[in-house]
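Note that one protein chain is taken out, while the other chains of the complex remain in position.
== subunit A ==
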Amino acid sequence: MRRWLGPLCLSAALAAAPVVLAPSNPALADKASNTIRFAYDQIPENIDPYFNNLRAGVIISQHVWDTLIYRDPVSGQYKGQLATAWRYLDDKTLELDLRTGVKFHDGTEFTAEDVVFTLTYASRPENKATTQANVSWIDRVEAVTPQKVRIHTKQPFPAAIDYLSGPLVIHPAKYYEKVGPKGMNEKPIGSGPFRVASHVVGKSLTLERNPDYFKDSPKPSAKIAKLEIRFIPDRQTQMAEVMAGGLDFIMNVPKDQAEQIGGVPGFQARSGETMRIAFLNINTLPDGPVEAFRDVRVRRALNHAINKDALTKELVGGGSRPLVTPCFPEQFGCTSEGATRYPYDPAKAKALLKEAGFGNGLSIDFYAYRERQQAEAIINDLRAVGITANLRFLQYAAMRDQGRANKVGLAFQTWGSNSVNDVSASTPVYFGGGADDVSRDPEIHGFLRTGDTSVDPEARKAAYKKALALIAERAYSVPLYTVPNHYVASAGLDFKVYPDETPRFWEMTWK
């Protein structure tokens, strides 16, 4: 009951808000001090980016630290950040030239030693970096000169560039060696556009503009003077804080609440597509729980049965797009070109089911862990063609366990690719032969492996295209839509939203 009573209460208050709130301007106070107050519902256990796997951690890491490479979120191009240029010497050796004149927040100069120490430390399994996939591809790192490093990968790993522009920040070697991840959490030191003024572990983090930030960085110097980040677990409380003028910016707001507060003077709501994709994953294994799914006609019927466009436009909204293939369209290697399309056609779905011997209907279990409303809509669509889907709504971990134990026939999955803008972080997770692959098609495995490991971009694209076309043709999944995020802020704040769900506070300004 708690889940909907809270929103109900807030909705009622929001409906009354225009009358109550109109006279005052909540943004005034923080416009004057040039501060943005932001809250997030999860607390990173450790702010050191190598030792948490939370979105809040990613946001903090991009502000306090720098990476070797920066991926421009608009053009998708890679730009030099701590590195100025890079090249592959062979399939497994990446050489990077480093920038000179960059200083960490403690005043020490950035050199090759920092890159070598940070990446070596993080990639050693005994140091237990939280997301091993981020670092396990690194074999060793060496300094050639103080301004040049070489990263040797275990296998050819073309996605390295994207990892180096995402989760792999560079720490000051001497400090990190002395204090370790624990000290880095308590008193973080990076080279990013903001430095940490205070960190009350588990409660709040105050960042202030780094006045010595290097001019040539693709991340521009911060316009605001201060960024206060608080951890508030309850989303209704976050919303109330915004309405009471205690916060300037929040994200992950439920769609209906964002829409309501967007109409209130003094506030703005914005939404944007994210890298997270939603799709139905179909178990076709010989010992899978639903025999009918081994028949491609049934799987195609599923694809024809669901009104993806209506679902995307009417229920999801907020910049969401319908998908044709199970990957985020802007990811390197993701394409819908040449992939079989299954337009919404209930009659055809019925015919296909009849042809497969299920003219009298089919009853299945349908597993989901989020996107509840959308799951209900899908169940309605399926019912219309004669498929009775019983919703099994579980916690993520429980659903994943069941899936890996081969007990799930049809799962409503979503996948955020860890914000890595390369198809190797999405499609292969579900179709590349790993634990979550429930179609296990060796032909597709082959193409995906080629895409994951060749260093020639064109060869990669061609291989992924073939794999994605086969997945669509054989209807191993029902790609649905991209999941949007909804943001709410004080009206005076100027900001843009990006698919990687990382607010760029360094470019935000007060109007």
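Just a few scattered comments:
Assume a contact is a pair of C-beta atoms (placed from the backbone, for glycine too) under 8 Å apart; a residue touches a chain by one contact, two chains touch by 3 or more; residues count from 1.
Methods note: contacts and distances are computed from a predicted model.
Set against the options "Na+/H+ antiporter subunit D", "Chemotaxis protein CheW", "ABC transporter permease" or "RNA polymerase sigma factor", the UniProt name belonging to the omitted chain is "ABC transporter permease". For the chain missing from the display, the contacting residue among A:77, A:132 or A:390 is A:132, taking the whole complex into account. Touch with the chain that is not drawn comes from one residue among A:233, A:338 or A:457, which is A:233.
Remark: the omitted chain is touched by one listed residue; of A:256, A:401 or A:494 this is A:401. Of the options A:146, A:265, A:343 or A:434, the residue whose C-beta touches the omitted chain is A:434.
The missing chain, though absent from the display, is touched by one residue of A:30, A:66, A:241 or A:501; that residue is A:241. Think of the hidden chain as still there; on subunit A it touches residues 1-2, 5-6, 9-10, 13, 17, 20-21, 24, 42-43, 45-46, 53, 125, 128, 130-133, 136, 182, 201-203, 230-234, 236-237, 240-241, 243-246, 395-398, 400-401, 415-416, 418, 434-435.
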